[in-house]
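As you look at this complex, bear in mind that one protein chain is not there, while each of the others sits in place.
== subunit A ==
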């Protein structure tokens, strides 16, 4: 997000990487040192009206979800009397704040603690949205199959050979159609059962009982 990067640069230009002495141990979920742009935002947000603030928040959330927000940012710039510089570090500060907050899973992320942290940063409390974009390999979206029995072929008058045809659609849009020979099918079944068993064992082990 180009605006966030510009904001970071702007905040750094104010020379505020190191301060934070006036706030005790730093911003809770933001880590031991509050990022420069969040601080700069915290200061700048005092002068921003409620309506404008809400719009800025909406733009930030859209950006986190990966949507394009150049238009909305332009609208806000025109309607409010904020300079481009102020806008830059307001948005980048909010972006960093929300992004770091959203990294933590819901169990660790208690509403009150979040509000506390935000108050420390002198910001009104706000809610975040749940994001589900993750970096993964494609998963199976749809699996269609059929079992055929070849009665006769050009090589064999009486073949009576069963075969399996699979059509696998993956989440990245690709589709794969292939035949699975019976022996390979058994191997596939065996391996999948084996992985399931291993997964069960893994989930039972004590490493997973470590509290967050």
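Heads up, the rule we're going with is that contacts are C-beta pairs under 8 Å (C-beta built on N, C-alpha and C of every residue); 3 or more make two chains touch, one makes a residue touch a chain; residues count from 1.
Criterion: contacts and distances are computed from a predicted model.
For the omitted chain of this complex, the UniProt record lists the protein as "COMM domain containing 10", which is one of "Small ribosomal subunit protein bS6m", "COMM domain containing 10", "Sorting nexin-2" or "Proteasome subunit beta".
Residues of subunit A in contact with the chain left out of this view: 102-105, 108, 131, 133-140, 143, 145, 147, 149, 153, 155-159, 161-166, 168, 170, 176-182, 184-185, 187-189, 191-193, 195-196, 198-199, 202-203, 207-208, 212.
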